[in-house]
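A short write-up of the structure that comes next.
A protein chain is absent from this complex, but the other protein chains hold their places.
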Amino acid sequence: MSPARPFFVAENLHKRFGDQVVLENISLNFAQGTVSGIMGPNGAGKSTCFNVLTGLYKPDRGRIVFDGEDITGLSPEAIARKGVSRSFQVMNLFDEFTAIENVMVALPRVRSGLSRAFWDIRGDSGLMDEARDVLRRVGLRGREKTLAADLPYGQRRALEIGVALAAKPRIVFLDEPTQGLGADGRANLADLIGELKRSYTLVIIEHDMSFLFGLAERISVIHWGQVIAEGTPEELVRNEWVRASDLGKVA
Amino acid sequence: MLTSQNGAAIVTQPMLVFFLLLFTYPLWADAVGLYNYLGVEIAIFVLYALGYNLLFGYAGLPSFGHGAFLGVGAYSYGLWQLGAYPHVFAGLLVAVLSAAAAAAGVVALFLSHRRGIYFALMTIAFGQIFWFLAIRLRWLTGGEDGMLNILRPKLDLGIATLNLSSNAVLHYLIAVILAAVILILWRIVHSPFGTALQAIRMNEMRARFAGYRVWLIKWTVFTLSGAIAGLAGAFLAMTQESAYPDVMSLHASGFVVMMTLIGGGFVSFWGPVVGAIVFILARDVLGAATETWLLWYGLLFMAVMVVEPEGVVGVWRRIEARIKRPASTPEQAKREVVL
Partner (left out) sequence: MDFLQNLLPHLLNGLALGLLFALIALGFTLIVSVMEVINLAHGSFFALGAYVAMVIINPGLAGGGGLGDAYMTLPLGARYVIALVLAPLLIAVIGFGLELLLRRTYGKKKEYGLLLTFGAALVLEETIRLIWGPAEQIMPTPPAISGAFIAGDMIYSIYRVYAMLAGAFAIFMVWLFLEKTPYGAIIKAGAHDSEMVRALGINLPRLQMLVFGLGAALAALAGIILTPIWGLRPHVGVDATIPAFLIIVLGGIGSFRGAVLGGILVGLAVGLTGAYASDWSLLSMYLLLIAVLTFRGRGLFGKKTALEA
């Protein structure tokens, strides 16, 4: 289970907005080929943590190393180009594009072909197959030509993940993927992530431990901007901090 | 749709219709009470509006100072013809390059990191600066009196020499270049670059997290759009045989936004084409009937914004949808409610 070498490592991250400290001395370590969870109550700093890790905010202090390369302070686009992909808690799709266009735009081949002014991407059957394949993986077969805005909520969630996967990432950050989903939606999503964990390194933010329980190998609990506990789900259930903070009531 | 779904043909039906009208215009214009000079003007403004819509409709970047680049193109064409080497293509090239340089080197550098209202307000500010300079630098531009006596040089093509002092001949020259620009733009909007532009319009943040260098794309599209405006400006100077600061004013810059939108630039590649034609025709028809044609045009425009902001193409689409598919699917019905 333990990685041969560090894959995605954050060391001593600090971030504050004005005089409010949001992240304090956060260190995280995500091993290649695993599913990691980040848990914590709302407002604990989970999303800020994701935003720092993926480049939206620069940390005030600390270091982020991805696959041996220091990516601290790089722009979101630079980090994305290194193979770090993410989804968003608040829905963040290209609403006037169809489902397949949403995926296509995120394909690295399209992104690196910006100067090819005469390349008709919608008429390129190889590219379309590639995009269709991503949609199939997230369970959106048959919805290729539906506008993202017209998809039902659960399918929009799935497309959100599809766009993240289309970038052929080496690590995928999912920000509260269950947000707003009902029981069925959660079950479907758990199946999907169970499927994805075979081929991707995943990091999932969740405030609901029951969802993470069956999926994540290791979970970090963030509270008041700090990592208050870290371990396997079984270890966390026994952790007094976690019990005290009311997060571990699943077991 | 700003782009077609199934892969775009090199030449499409609307394109053929437009090209047919464009190239035959001098043959039937007289018969319907129009004239060649008007056709030239329409072609120029179609060119201008199409380039503008790349920025406005596709990338969602509302420039309110685009007249600056039209003006830079017009003046640099004029300066070149008057002072350097009177040759049509050399002049056009100089105009395109100077407008592109003004757009890329000055304005876009400041703007490529801006969005929304800041973007719009800064384009106004920059537009005003260029307009102001055009008026003040009298020794260069002739100030408010304009730059006069700009040439329409003879164009020697080897097999034939075109006499551009004829409006009909000038019309064909502009038509050929306009057609080429349309073919190229149609490719561009279906290319990864055109797709990225739309992605940025819909969700700039998401585009960045998909690895796009958004500022660079914005810079590029601004430059490209400015260069096309410069080309249109050169043709305008050639047509009018003069150049004036008017085209750079806030009002004139607003007109190209109006043209683009009233046709339906947000929903169709052809929106700006329709809009430019409507604008120039309205100016001529209303302008002949009343001195306050802008009042009526303004009212018409306000009505469009309130009733059907997707413009002429939007109305057309609705009519088409009703004729073609009386029994609409639930999804279409939902979209119709939204409209």
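The letters A and B name the chains in turn, as written, and every chain counts its residues from 1.
Please note the rule applied: a contact is a pair of C-beta atoms (placed from the backbone, for glycine too) under 8 Å apart; a residue touches a chain by one contact, two chains touch by 3 or more.
The structure displayed is predicted, hence computed values, not measured ones.
Novice: If the full complex is used, which shown chains touch the chain that is missing here?
Specialist: B
Novice: Could you tell me which of B:V11, B:L216, B:L295 or B:I319 touches the chain that is not displayed?
Specialist: Residue touching the absent chain, from the options given: B:L295.
Novice: State which residues belonging to subunit B touch the missing partner chain.
Specialist: 56, 62, 110, 113-118, 120-122, 124-125, 128-129, 132-133, 136, 204, 250-251, 254, 257-258, 261, 266, 292, 294-295, 297-299, 301-302, 305-307, 309
Definition applied: only the chains that are shown with their structure count from here on.
Novice: Applying the document's contact rule, which stretches of subunit B touch subunit A when the two form their complex?
Specialist: 3-8, 184, 187-188, 190-193, 195-196, 198-199, 202-203, 205-214, 217, 331, 334-335
Novice: What residues on subunit A touch subunit B, complex-wise?
Specialist: Counting only subunit A, the residues touching subunit B are 54, 75-77, 80-81, 85-86, 88, 92-98, 101, 104-106, 108, 110-111, 113-124, 145-146, 150, 163, 167.
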